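Of the protein chains in this complex, one is absent; all others appear in place.
For subunit A:
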């Protein structure tokens, strides 16, 4: 999950057009794969640009929920199950 940081840090360098598009897209949190699809760029390229932005402090990144096989999170599973049931 990637979110744009507002306001942008004062010392920020002028971003590339792709960077700007990412920042615009990520006003609301967005998954990396979704960014790649919207920009029509391979995920690997987007990841590199996200690293630039992360380094510049322009975005925050939240990793996916940590799932382990040994100690499954029953509450989480139930929550997903209930959410699907409401569809």
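In this text, contacts are C-beta pairs under 8 Å (C-beta built on N, C-alpha and C of every residue); 3 or more make two chains touch, one makes a residue touch a chain; residues count from 1.
Criterion: contacts and distances are computed from a predicted model.
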item	value
Missing subunit (named according to UniProt) among the choices "L-serine ammonia-lyase", "ATP-binding protein", "Menaquinol:cytochrome c reductase iron-sulfur subunit" or "Urea ABC transporter permease subunit UrtC"	"ATP-binding protein"
Absent-chain interface as seen on subunit A, which is shown	1, 3, 6, 29, 31, 33-34, 36-38, 40-43, 60, 62, 64-67, 69, 72-74, 76-85, 87
